[in-house]
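Excluded from the complex is one protein chain; the other protein chains are retained at their positions.
Going in written order, the chains are labelled A and B, and every chain counts its residues from 1.
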Amino acid sequence: MCRHIVGMEDVMKVLIMFFSMLFIVPQTAFGADSPLSADSDSCLECHTSLHPGIVAAWQKSRMSKITPKAAKALPAKNRRVSFDQLSEALAGVVVGCAECHMLNPETHKDSFDHNGHQVHTVVTPRDCSTCHPVEAGQFEKNIMSHAYGNLENNPVYQDLTRAVTGLQTFDGMTTSLLDPDELTLSDACRQCHGTSVRVEGSVSKDTPFGDMEFPVLSGWPNQGVGRINPDGSKGSCSACHTRHQFSIEMARKPHTCSQCHKGPDVPAYKVYEVSKHGNLHSSLGHEWAFDAVPWTVGKDLAAPTCATCHVSLLMTEEGDLVGERTHQMNDRLAWRIFGLPYAHPHPRSPDTTIIRNKAGLPLPTELTGEPVMEYLIDEKEQETRRGRMKQVCSSCHSRFWVEGHFRRYENTIAKTNEMTLTATKILLAAWEQGAAKGLGQKDSIFDEAIEKKWVEQWLFYANSTRYSSAMIGADYGVFAEGRWYMSKNIQEMVNRLHFKMKEK
Amino acid sequence: MCRHIVGMEDVMKVLIMFFSMLFIVPQTAFGADSPLSADSDSCLECHTSLHPGIVAAWQKSRMSKITPKAAKALPAKNRRVSFDQLSEALAGVVVGCAECHMLNPETHKDSFDHNGHQVHTVVTPRDCSTCHPVEAGQFEKNIMSHAYGNLENNPVYQDLTRAVTGLQTFDGMTTSLLDPDELTLSDACRQCHGTSVRVEGSVSKDTPFGDMEFPVLSGWPNQGVGRINPDGSKGSCSACHTRHQFSIEMARKPHTCSQCHKGPDVPAYKVYEVSKHGNLHSSLGHEWAFDAVPWTVGKDLAAPTCATCHVSLLMTEEGDLVGERTHQMNDRLAWRIFGLPYAHPHPRSPDTTIIRNKAGLPLPTELTGEPVMEYLIDEKEQETRRGRMKQVCSSCHSRFWVEGHFRRYENTIAKTNEMTLTATKILLAAWEQGAAKGLGQKDSIFDEAIEKKWVEQWLFYANSTRYSSAMIGADYGVFAEGRWYMSKNIQEMVNRLHFKMKEK
Partner (left out) sequence: MCRHIVGMEDVMKVLIMFFSMLFIVPQTAFGADSPLSADSDSCLECHTSLHPGIVAAWQKSRMSKITPKAAKALPAKNRRVSFDQLSEALAGVVVGCAECHMLNPETHKDSFDHNGHQVHTVVTPRDCSTCHPVEAGQFEKNIMSHAYGNLENNPVYQDLTRAVTGLQTFDGMTTSLLDPDELTLSDACRQCHGTSVRVEGSVSKDTPFGDMEFPVLSGWPNQGVGRINPDGSKGSCSACHTRHQFSIEMARKPHTCSQCHKGPDVPAYKVYEVSKHGNLHSSLGHEWAFDAVPWTVGKDLAAPTCATCHVSLLMTEEGDLVGERTHQMNDRLAWRIFGLPYAHPHPRSPDTTIIRNKAGLPLPTELTGEPVMEYLIDEKEQETRRGRMKQVCSSCHSRFWVEGHFRRYENTIAKTNEMTLTATKILLAAWEQGAAKGLGQKDSIFDEAIEKKWVEQWLFYANSTRYSSAMIGADYGVFAEGRWYMSKNIQEMVNRLHFKMKEK
């Protein structure tokens, strides 16, 4: 009877106790020159009790342990900060509460007096750019930073948003569609796209430390990647760099991307999960070094996560560059494969509201698929971006493997666009034949059943099929919201068209 | 060529070998005063060979290593047992086979003579309550413990169950619906809701130790949370506290809840997975202490799992209470958001079969949504429960964050109820117009296509949207079984209604 097993864990505990007595462990990993500012220290005095989870997360963070000065002193390739100059007041202390929540009070409309300190709730990319200006600059070119405006200021998307989130009622045997309210929008599309956070006034609240005055923020809370901030800046770094641990490990793991990229409209995470890359991550990722900078192919990771291919600074053990760090995220991508009826070259500007097709719609293609090239990157730029991605692939794959992969992917982009065109032709016929009301009738193009089927054709199925091709997640290109549904949906659209025409 | 890499693992192995020789490791983590009972020892004599997996799991368990007496001697906040008195026979030995499978033979109809011992197969909450009476008492107030009866003794749910699991046949161009058989029910709804385990007789079997007599149990095996046990008690602790390791780590991890809370009818796990909380768990959970009691916010965990918000005893490092341990599980919840046409305040009694609405149906709301308040908790109790949950949120979020969140959530509950009302009005019109047969025709309300669409409106889509709101899992409130489908489904119901009316 071996009832009482002594595992490795127990031995480890003994080991640790033993050595804890022998060694005097240095107080911090970064030495004694990492003082906390007096401002941050005074924050912690109350907030450690009030929000212990926040403080504990920050204590685990690199931010709490290293000063910007020390961070900048690292060799260039190991550096995580990109500032040129920083005031001594900021450079010489670790990044505590005050170093972010008290920055730039002049531009922060949400700044308020709090026990004698001028603090703001919403930390923004402009605040972060104090130490990370290069990354913040790249992020401004990232289409994600415009996610709010690209949705809210595009009439076509506004029509779609209304059709999805509006309240439907039923009276007299027909339905009506009411506009969605602000709370619903913040709870739906804007969870990912971001809200507009605005100061609406102020309010007095009693606290454990007496009555205090606070600003009233609309659109709060929100960590959407395209959030409009009270300082006028766009985006939220904490969408991916989760407050207050700001763990690079977390930002590099695919779960972070899954927060907004898992649904049928953009199933990147689901496809990744069943890809060989995703399988390697799930099975062996526990062996990898997720916090190494640079990220060394082979040594630190045996297969890519989302960040590897789209964001991170990658090098080889021999010191060769594989890919530059980028927070633009689409500069290794030739095609934009989701969110719109047809896949197309990436827009030149992250602000897509400026686009107009021949029909006057703010869409990067015509309804029949032709790209509006004036607003899109050209073939040469596509080739440059594709080349950057291939460079990453080549770390682990031969050139023939890579070329074969991209040949299929480009073909799938073309074929899925053709299937979308077929669905669009059915919809156009329905509009022409009076089986539904669309553009010609100045009606919503998203509110009737056949129109919703058309949307699913591209937004779910063509899309899913392209992701499956891009990342080799087989099922999502066949039976799991892939070609099976593209094929079935067209038959159902035709049936509906025929039925409505017979009805007339 | 660096072909032979020596990893940290290898160094560790050397370390361990070295120290294994230096130290005499204590035989058990809990010292020498943790004897096994003679009864349990005799169980192990055969069952170690017969079911090595069971015995190995138990050996890893805390149960096998600590006596109830030692468990009770811990400081109150660290205690996992809640008994006042225990016989010395039980208190002084570790919890082995006999300590559970030989308890309370007088109430166990499944108790049988087994090599001179009176044992039973099915260990029940009443057995567990010997050492954990407080938790068992809370669980009796948990609606889950009534999951069997609430399904089986509610005529509306019986209609639904039949429509889902019954056998359909096709003859003469129409379908018929036959009652489901017992094996199908046990394989379907009752996997989660629980079976009724009954002794149906006994049987003689030849074993490696000769012929033996065993009871014949119907409804076995089953670990459903509302199982009806042969001792008359309700539920199964092993639904969450998986036999025979009974790992608190496992019970606290979200995968446990996913066993019954992942489908479109109750997508809690899927929503959690793409929430910021779920992302933190997936990305950084490997750093957390899942077996600490109490569970200390910040120190042991950086974000909540299901158990954190709904079950566990939570404290701060400073020793403040954040949330009491509860196995009632809905006492931090103001609203019941799934399983019924409309979200509504939680029922007062875990036995929901006692509820009658004005129409005489055993439903907590009218078909048009008005709550049957007589059977439901009032606003004050809702506020109390909401307050308990907010206390948990406040560990890591400011009060404005928390208030903003709940404002959206309450709005989403109202709006999804309104959309369900719209769908219900369409269904009522279909019944009135003769486009389908429902309550007025004393027909099933779940067997026709339009009725099934109505069910999906609330059981899948409204539901999913509410979960998305509650836990901030964006996609599930928009395109992944959320508002997109609520919106589309209503259009398809209307189409079906119009078609059936034209047909007449």
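For the reader, a short list of remarks on this structure follows.
The rule we apply is simple: contacts are C-beta pairs under 8 Å (C-beta built on N, C-alpha and C of every residue); 3 or more make two chains touch, one makes a residue touch a chain.
Nothing here was measured: the structure is a model prediction, and the numbers come from that model.
Of B:C46, B:L74, B:L167 or B:A414, it is B:L167 that touches the chain left out of the display. Of the listed positions A:K109, A:K299, A:R356 or A:K437, the one in contact with the omitted chain in the full complex is A:K299. Checked against the hidden chain, the listed residues A:V134, A:M212, A:A292 or A:V494 yield one contact partner: A:V494. Taking the whole complex into account, chain B touches the unshown chain at residues 1-6, 8, 10-11, 14-15, 48-57, 60, 121, 163-171, 173-175, 181, 183-184, 186-189, 191-192, 205, 214, 217, 220-221, 223, 242, 245, 247, 249-250, 253, 255-256, 258-260, 262-265, 269, 286, 447-449, 452, 459-460, 499, 503. Touching the omitted chain from chain A are residues 15-16, 19-20, 23, 25, 27-29, 34, 36, 41, 44, 48, 59-60, 64-65, 273-276, 278-280, 282-284, 286-287, 297-299, 302-303, 316-318, 320, 394-401, 404-405, 407-409, 411-412, 415, 418-419, 422, 425-426, 429, 468-469, 472, 474-480, 482-484, 487-488, 490-492, 494-495, 497-499, 502.
The working rule: only the chains that are shown with their structure count from here on.
Once the centre of each chain is set as its mean CA position, chain A and chain B turn out to be 32 Å apart.
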